[in-house]
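The complex appears here without one of its protein chains, the remainder shown in place.
Entry: chain A
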């Protein structure tokens, strides 16, 4: 039977999952939770999503999309335009070169890889921001953010893998 238009639409929708989860993660990360000091150290959900999909389905989340999502986040968050984009593209690059180590290995490798990416992302942001403002920003928040991100990573990663298995396993 020829592939019907509904089937193709369905497939297209499924192929959008990595992109849409990343955007959703970004918006969720901006929720005003009204917890003291939370928003300064809020774990970077967007980075986790990009990391996950860059490892498992890089064909559905191209680097250019990661760049675009970074720009969108900068515009929305009021951070220097290009900073998140830079971080995401560099993270993507790093993941792509090391992909075969993470893929297929145990979850511990995935976690370890994210820890490296989170620390690297924090360092890049800190450096970029300090250079931009010509002001040595205290690294406390960035360190706390990276640590928190590493600790909570399994939770979003579990959600991504659920989505991944249920919506994209056929392809």
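The rule we apply is simple: a contact is a pair of C-beta atoms (placed from the backbone, for glycine too) under 8 Å apart; a residue touches a chain by one contact, two chains touch by 3 or more; residues count from 1.
Keep this in mind: contacts and distances are computed from a predicted model.
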Candidate names "Ion-translocating oxidoreductase complex subunit B", "Cell shape-determining protein MreC", "Multidrug ABC transporter ATP-binding protein" or "ABC transmembrane type-1 domain-containing protein"; UniProt protein name, chain not shown: "Cell shape-determining protein MreC"
Residues in chain A touching the chain absent from view: 27-42, 63-64, 67, 70-72, 75-83, 85-86, 89-90, 92-93, 96, 122, 125-126, 128-129, 132-135, 137-138, 141-142, 145
